[in-house]
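A single protein chain has been omitted from the complex, and every remaining protein chain is retained in its original position.
Going by the order they are written in, the chains are A and B; count residues from 1 in each one.
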Amino acid sequence: MPSNRWGVFGQDSYLEFDVFALITISPRGIRSVLVVGIIAFLAIGSIIIIDPGPQQVLPDQILSPGPDAAEDQVIEIENPLLEREGKAGGILTLANRGDPPAGFDTMRTSSIALHHVAGALFGPGNLVMRCRENIYIVCPYLAKSWSANQAFTEWTFILRTDIQWHDGVKFTPEDVKFWLDMAVWGAISGDRRRAPAYFEGDLGVESVEVIPPDQVRIRLDGPNRFFPDVLANPRLKIAHPRHLMEDRIANGEISISPLDVGLVGLGPFRFSNYEPGSIIQVTRFDQYFERDAEGIQLPYLDGIDYVIMPDPLAMDIAFRTGRLDGGARGFGHYLSEERLVGYNRDLGDDFFVGQIEGGTIRLAFNVLKDGPWQDVRVRRAMALWIDKDAAIPAVLGGFGWTSPDISPNNPLKDKRFVIWPKFDLAPLEEKRGEALILMREAGFESGFSMGHLCRARHLASCQFLKDQLAGLGVDLILQIVDEGEWNRARTSLDFDSQQGSLSVLPIPEGTEGVYGRYSRSPDAYSKHEDVRLDRFYADLRDASTTNQRIEIWQDLQRYIFVEQTYIIPIAEATYVVPYRSYVMGVVFPPEDGHTHTDFATVWLDK
Amino acid sequence: MVITTFIASVIIFIIMRTLPGDIVGWILSGGGEAVHSAEVREALRNELGLNDPFALQYLRWAYSMLTGGFGGKSLANGQQISDMVARQFPVTLLLASYASVLSVVIAVPLAAISALRWNRWPDYLVRLVTIPGQAIPNFLLALLFLLGLVMIFRWSPPIVYTNPWEDSWNHVQIVFLPVILLAWESSSHITRVTRVHILEVMNEDYILLARAKGLPEQHVVLSHALRNALVPTITILGLQFGTLLSGTLILESIFGLPGLGRALIQAALVRDFPVIQTLVTILVFLILTLNLIIDVMYGILDPRIHLSRSSYTVGLHIPRGGRNLSESH
Partner (left out) sequence: MIFPSLSLRRSAVVIFVSIIVIITSGAILADVVTSRDPVLQDVTNRLAPPGEEFIFGSDNFGRDVFSRVVYGARSSLFISIVSVTIGTSIGAVVGTVTAYRGGILDLVSQRLMDTLLGFPSLVLAVILVATLRPSVSTITIAIAVALIPQIVRLSRARTLSLKEENFVVAARGIGAPSWQVIFRHVLPHSLGPIVSYSFGYVSVALVAESALSFLGLGVPPPLPSWGGMIQEGRIFFEVAPWLIIFPGLTLALTAVSFAILGDLLRDIFDPRERTVHIRDSKQ
């Protein structure tokens, strides 16, 4: 079954990874955590192994046009079957990290506080989605098939015709055009202008055309063979019903949000109640179009209560006394080894945890500001000096992985990266010796001091780095800022280095905002003006096969993390989410906590 | 009072605009997880009106306040601030009122005992019991209480708040811990202040007179001293109200109460300007009103104080002046 190669492989390394993480747990906790780990593994396994999924076609095969292919490629992909026997009914109670910002507007925010809820309301994807069986493959969602022209500048999607908005209005290609147009260009009414979606730059859309009765043609501003992969980003959810918004925008309500029109979406659950600061309730949408393998309509649940719990300890306690069926997603709420101790003591086998590869902790330099860190040898020395393994217990609560970037399961990941010389393989002593030599060569053997922008919410990694770098003679001066100031300062040039944290995408496209040069992407963690990066990203867009993409991606990472060390990747977090054992059918993505939050396949075995 | 509120709103406006950063980056990243271009940020800033001149922004907000719009919409989530106020105010107000009442009920008898057994072990015991309420961070006490409940009863408070008129049993269960913590904190202040003032009053000539008449000590304390000592107690209660709001702020986020304190701190951290302006303006108005009420109560409790003299004498107004004795007693 070549199609599932990645999925199975991913699963294997997942197990390895699991064991790896367990080694660091204190002896008395091992057994219970092991049990938990196995349960979690089985839960994921039941989704991936028991259910072989449809015969997926690899992106390579889909998209490499034959040398003499003259006509447009047409690819038909069937809806994945969901072979699980779900028991219908019941309300699932989950914790949610906070109130969704920006009126639940998926064009405005990628906050997990929204996207943990938005999957149920707006569905796991848009035209396409990341497959439930394997997030590295694109599955159909609202579109049943798609095709590209030979140049990959025009993509035509054929939509399903059996889809309704939650208010019963039929979903049409015009809805897609309305949504994409608004995302890419915003909206104009009189002299007021609505800003485009924050992800507008990743799409590269030039125009959207409706082909009646059921097609949408999207013209890109350049070739992109992997446009469906870009579109399958779970943050791009359709939360903007044309029939409710268009007139109101025309009447000047330019900033209208999904909340303003009653959260009418296309997802498996329909909005029923929102008490800000307290609870968000959704109920089963009876006309939802997805069905499981036996033809039973999804979702299985009658509804979901998302209880807003900003304090992780309060969430722990509520979970342990049975007031919650599942935990929240979001950094700070993901469990640590220490918090798991209480879970194990109170609940024993009555719960399991799902593990999702998450964001990374990094140190990113502002190379555009004067200082010793403008010397690549200094940056390199700092990267070599830091004991990255120590960050896992100290900063990540015991669940993590020292890799430079993205998940170990990711087929696009450079597996060799982890064992590159100079990166992780050499013993720490050796690397530190080299670091001292580099510092001497650069003329900073007596050390220097460097500012470090640090979020008040995530102080642990800053403390860790300060202590680590003190040994090299680098005095890290922590500049602690609240959320408002963090968001200003990190996009300005008035800092020396910053705590670049979180944010991974399973695909390399779309990372230019994180790694690109300052004048193109002022949000990038590291501030530099290295035009090499432009070329890497241009090459990525022009790549014709997955292997090419991987190669370019490897080169890019090597360049930015090792050769130039604009960014020091320190460790990658593993997100640990608890669920009670009777919660079945949760789809845990191997990475990216924003994925598969629709809970359409979840059922309660109690 | 209206003028004060107006001045207050201008001051708040200025304070908020001196804060570095604005809300746009926070909205777009929702916690630092997304990346966006400078153009998008600038466009959103325009859309939210943050690039308009300060005077215009202030006038827009003030106009909305005056016309009953409560300052328009929150920048963070587009909700009408009037809706937020209508939802959050009762929560915090109830919490603070329960705590105020409970703390007076606890504190005044304790203060009387303390004063009656002045400088003897009951006095010290009372102080040792009440003071930790103010001396231990309430988030730590909350943690200890919650874990204690989990360990002993395998029980924790409900997680979804309801108003008492919706589901009163649920309401009682969810608020009782925070109310106890708040009342503990504020009763420690009130006990100390009331105790001090009972002692002060005890030195007044009319108490000596009462004693000289041979009245039992208990009677002297309870009927003469306590009544007079209640004046500063009420004052401190008024002052405490602001402190209580600070206390609710952290407890609200721990106990999942959708109240004002939590909203206020969140709005401050992410620079949700109109929300802060409206909420603080309302609080200033509330505290002014409260002070006015307290002034009126002074007049009732202590006839020596005339409203005309002290419409703003809301601090610790300590009746001294034994020379007026003959007039009032």
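Everything below uses one rule, namely that contacts are C-beta pairs under 8 Å (C-beta built on N, C-alpha and C of every residue); 3 or more make two chains touch, one makes a residue touch a chain.
In this text, all values refer to a predicted model and were calculated from it rather than measured experimentally.
J.: Which residue among A:Val210, A:Leu244, A:Val376 or A:Ala390 touches the omitted chain?
T.: A:Ala390
J.: Which is it among B:Asn51, B:Ser97 or B:Asn203 that touches the chain not included here?
T.: Here the residue in touch with the unshown chain is B:Asn203.
J.: Of the residues A:Gln463, A:Gln548 or A:Ser581, which one touches the chain left out of the display?
T.: A:Gln463
J.: Any idea which of A:Gly90, A:Pro124, A:Gly354 or A:Gly484 touches the chain not displayed?
T.: Within the whole complex, the residue contacting the unshown chain is A:Gly484.
J.: Over the whole complex, note the residues of chain B touching the chain we left out.
T.: These residues of chain B touch the chain that is not shown: 3-4, 7-8, 11-12, 15-16, 18-20, 118-121, 124, 127-128, 131-132, 134-140, 143, 147, 188-189, 192, 195-196, 199-200, 202-203, 235, 239, 242-243, 245-246, 249-250, 261, 264-265, 268-269, 280-281, 283-288, 291, 310, 312-321, 323.
J.: Please give every residue of chain A in contact with the chain that is not shown.
T.: The missing chain touches chain A at positions 312-313, 336, 338-339, 341-342, 387, 390, 393-394, 455-457, 459-460, 462-464, 466-468, 478-482, 484-485.
The criterion applied here is as follows: only the chains that are shown with their structure count from here on.
J.: What is the distance in Å between the mean C-alpha positions of chain A and chain B?
T.: Measuring from centre to centre gives 41 Å for this pair.
J.: Touching residues of chain B toward chain A in the complex: what are they?
T.: 19-38, 40-41, 43-44, 46-48, 76-79, 84, 87-88, 143, 146-147, 150, 154-156, 158-161, 253-259, 262-263, 269-271
J.: Would you pull the chain A residues touching chain B in the complex into a rising list?
T.: 99-103, 105, 108-114, 186, 192-201, 235, 254-255, 257, 259-260, 275-279, 305, 307-311, 313-314, 317-318, 320-321, 323-324, 330-331, 346, 359, 455, 481-491, 501-503, 513-514, 521-524
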